[in-house]
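Every protein chain except one is present and positioned as in the full complex.
Coming up: chain A.
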Amino acid sequence: MDFLADFFIRFLVQFQSPTLGFLIGGMLIAALGSKLKIPNPIYQFVVFMLLMKIGLNGGIEIREANLFAMALPAFFSILIGLAIVRVGIAIFGLLPGVNSADGFATAGLFGAVSASTLAVAIVMLEEEAIAFEAWAPALYPFMDIPALILAIVMANIHMKKEENGGGEVDVNVWGIVKESLRGSALSALLLGLALGLFTNSGSVLESFYEPLFRGFLSILMLIMGMEAYDRIKELRSVAHWYAIYAGFAPLLHGLIAFGLGYIAHLLVGFSPGGVIILSVIASSNSDISGPPTLRAGIPSANPSSYIGASTSVGTPVAIAVAIPLFIALAQIVFDI
């Protein structure tokens, strides 16, 4: 009961956090038909700023880190990404009225990782003064890329079987890896990591990226809120199962990651903050680089179903419910 009461209080407090406030505010003004528009180049710049800051910060701190300790969490990240897709495809296979291609794509998107959710988690951990390994955000591609590849490979095997009873499946795995690494969010994160690691970028981080981080995050949340409301309309036109899946899957995926993160904590001393980051990236669903990759890899899937499920339900649930849930859970499990 203590846990529930604690979680509930934390949950209410999160609704006063500016981050979540901007998300809800965005939904509200979109619902009211506001003419406020935030242009696309600003959105792309904001994403760049956030990921560059996370990368620089990670790169600077990785210098002193024991990279050997990263191997197990990285391996678990791959495992979680693959498991989410397998479980998602199994769930959609059981549901009536779900187009199989849409199911594969939705499972892939929920296995992939959201850069904005990761940014929110980092801010909330800093607010709670919970320490995490600087390399923890770099677990992102380890989960993201395998999930996208598995979803696209499984979808193509399935389509080939339906068409002509099997045969060779031609999926360009290297092409998917390249597309993912070149995606705007991931390339900013990786560039930041490299710059932080190899250059003396401490001053530019402190004087420019760090002070602007929260402000830019609030703009990103506003955009995500407006987009979430707009996508609900599209989600209405597809099966309701997507909305139900998008509501509970983030929590399930986060719990799987929390369990594996706890094992890594026991075996290699993975920090509680790192476990929270791992859980949050597992519960997040890709919003920037995943959709175009899936659109190219599974063309027969209807984007309204998977993007609607992710943007209008999955991401708000991951930010508003999953992050406070896993922070509260970690505080109780690790007694911090």
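We adopt the following convention: a contact is a pair of C-beta atoms (placed from the backbone, for glycine too) under 8 Å apart; a residue touches a chain by one contact, two chains touch by 3 or more; residues count from 1.
The rule we apply is simple: contacts and distances are computed from a predicted model.
Since a chain is absent, check the UniProt entry for it and pick the matching name: "Aspartyl/glutamyl-tRNA(Asn/Gln) amidotransferase subunit C", "Catalase-related peroxidase", "2-oxoisovalerate dehydrogenase subunit alpha" or "Nitrogen regulatory protein P-II family".
Spelling it out: the chain absent from the display is recorded in UniProt as "Nitrogen regulatory protein P-II family".
Among A:D102, A:E133 or A:E227, single out the residue that touches the unshown chain.
Checking the options A:D102, A:E133 or A:E227, the one contacting the hidden chain is A:E227.
If the hidden chain were put back, which of A:L12, A:A71, A:A131 or A:A296 would touch it?
A:A296
Among A:I80, A:L186, A:A243 or A:I288, single out the residue that touches the unshown chain.
Of all options in A:I80, A:L186, A:A243 or A:I288, contact with the hidden chain holds for A:I288.
At which residues does chain A meet the chain that is not included here?
37-44, 223-224, 226-227, 234, 287-288, 291-292, 295-296, 299-300, 303-304, 307, 311
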